[in-house]
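Missing here is one protein chain; the remaining ones are kept as they sit in the complex.
Chain IDs A and B follow the sequence of writing; residue 1 opens each chain.
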Amino acid sequence: MSMKPTYGSIGVKLVVLLIAAALLFAPFLFQDVRSIEVAARICIFIVLVASYDLLIGYTGIVSFAHTMFFGFGAYGAAILLKQMGPGWAPVVLGGLAGIALSLVIAVAIGLLSLRVKAIFFAMITLAAASVALVLASQLSHLTGGEDGITYSAPDLFKPATKLLVDAEGKVLKIAGVRMNGKIAAYYFVFLSSAVLFGLMLRLVGSPLGTVLKAIRENEARAEAIGYRVVAYRTFVFCISAVVASLAGTIYAVWLKYTGPETALSFDIMIDILLMVVIGGMGTMWGPVIGATLLVIAQYYLRDLMGAAAEAVSSVPLLPELLNPDRWLFWLGILFILLVYFFPKGIAGTAMEKGVRQ
Amino acid sequence: MSVLSLRGLRTNIGQYAVLHDVSIEVPEGGVFVLLGRNGAGKTTTLRSIMGLWAPSPGSVFFRGRDISGMHTADIARLGLAFVPENMGIFGGLTVAENMVLATRNGQFDKGRLGYVQTLFPALKKFWDARAGSLSGGQKQMLAVARAIIEPRELILVDEPTKGLAPAIVDAMADAFAEIGQSTTILLVEQNFQFARRLGRDMAVIEDGRIVHAGSMADFAADAELQGQLLGLSA
Partner (left out) sequence: MKGFGMTRWIEKMGGVNLLPVAVMLVGFVLIGAPSSWVTLTVAGLAMGMMVFLMASGLSLVFGLMDVLNFGHSAFVSFGAFVAASVLAGLSGWLGAPSVLLNVAALALALAAALAFGLAAGLFFERVIIKPVYKDHLRQILITMGALIVSEQIILALWGGTPITVHRPAFLEGAWIIGDISIEIYRGFAFALGLVVFAGLYFTLNRTRLGLLIRAGVENREMVEALGFRIDRLFVGVFMLGSALAALGGAMWAGYLTLITPALGGEMMIVVFIVVIIGGLGSIEGTLLGALMVGLVSNYVGFLAPKLALASNMILMMAILMWRPSGLRPAVK
């Protein structure tokens, strides 16, 4: 086997680099509010999906509780920002509280179910996630229930904050972009996401990543060699839960709103699954591609579907299925086809192509 | 003509090639013994014949018919019975239920049942007991009894003496000698003393390849060869 990277893998990395560059310069490239929202959401979902890839791609176990950990981080920061007022202390404390809760629950679930049967794990995480969702809507004095919580971000991120001023004391514009708190908030999201993603890349490149791959390839054999499979899986589950929780905290700071729809709902879990499968499991590059494609589709595909539904309005049922609210129908079908025919997703499939001699 | 011919059988499990080139001819009647060390590929050979692992196409012939690629159940219907290494007993079912499952239509042939129960009297005693509660030796008897409750053309037996007490091994040897009168048996063994009592023809498998084939009488007389192939001290 040739050790040279394939052309496909070079291509995938180029695409990832392109995405990274686009995100880095997003405020300058796309100067409207919606685009910045999209870019920030992409950053956060890359981290969230990559942390999920650690679990599903590198250990082969399926969790449905990833949104729950995301939610813990988000609600941790949100609740404290609401109670203590804007500032960095509530963000840090809330983030830590989210991490602590995530760790406790991840360890409990891991030890309880991974010990018996990996398939229990999927069912138990699903049950746990739904309980968390119900609790969040019922403990309304703390979480704001269905309505969620609105709060202010730390002062640095307020749109009125002047990062740089020109000679007249007005907000400095660089390439037409105002250097205000909004920019600071975006780069806070971008940089913290980049750091988290970098850490995960290091992790899968480390000896631990090699062990994980061995377990994924052949569990019985890894066990025979002496790896404690349950311990490794629980450990990875914890890591991925912590990263998801941090992503939740970042998202809470960016949105200045946290509710079941943005941080806990099962729809987010489905989004994560779609992104990791479409992008490609077990590559770390896949989540970047998957998250970028799907977030863009979420924001722009609906408009397209609405137009398509108009066009076929005389055909029975088809307009119903082309209704923008039904976009999950098409994604679901795409998802099934991908799992059948391209289980490695875009990145995994592309990286096998173009072997260099 | 041979009952069973393996011609250049290769089997991969996952990405690992376990059998590279297994070719044997099992003649009609008697016991054919396949010897080999742990991990040489004995169990994989039997499982490949039964279609429980996928054998390479065109490599397994039963009475001249290519059965590689057929479904396990259809292979069994041709008249092959399989006694796996772990015995494959249904522990939650009774002895009677285990036995009745091995019949084609749920009915025992009275004479045949009598014959099997004479061969293994313990089964009659525990007929309505849960099979999971039997001793190791009794489970092995049940596994063999299940294989012969209806007339078969070929019985594949994987290490029937593993973990059994010497007295039971003796009883087992007598039973196989008896069964071998009427049915061809392909026996996989590590216990050479047991194998030499029963075998007429034999082969040795090593690292997924047949390295020796011949008559048991010749092999039993050649201590040097035994030492070389099986690591037995003369």
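Operating definition for what follows: a contact is a pair of C-beta atoms (placed from the backbone, for glycine too) under 8 Å apart; a residue touches a chain by one contact, two chains touch by 3 or more.
No experiment lies behind these values; they were computed from the predicted model shown.
**Q** Which one touches the absent chain: A:Ala89, A:Val312 or A:Ile333?
**A** Of the candidates A:Ala89, A:Val312 or A:Ile333, A:Ile333 is in touch with the missing chain.
**Q** Which listed residue (A:Phe120, A:Tyr187 or A:Tyr227) would be found touching the missing chain in the intact complex?
**A** Residue touching the absent chain, from the options given: A:Phe120.
**Q** Which of A:Ala20, A:Val62 or A:Ala297 sits in contact with the chain that's absent?
**A** A:Val62
**Q** Which of B:Gly29, B:Gly69 or B:Gly88 touches the chain that is not shown?
**A** B:Gly88
**Q** Using the touch rule from the top, list residues of chain B that touch the missing partner.
**A** Looking at chain B, the ones touching the missing chain are residues 50, 52, 71-74, 76-77, 81-82, 84, 88, 90-93, 97, 100-102, 104, 106, 132, 146.
**Q** Touching the hidden chain in the full complex, which residues of chain A are there? Just list them.
**A** Residues 56, 60-62, 108, 112-113, 115-120, 122-124, 126-128, 130-131, 134-135, 138, 266, 270, 273, 277, 317, 320-321, 323, 325-326, 328-329, 331-333, 335-336, 339-340, 343 of chain A touch the chain absent from view.
Going forward, only the chains that are shown with their structure count from here on.
**Q** So, what's the distance in Å between the C-alpha centres of chain B and chain A?
**A** 54
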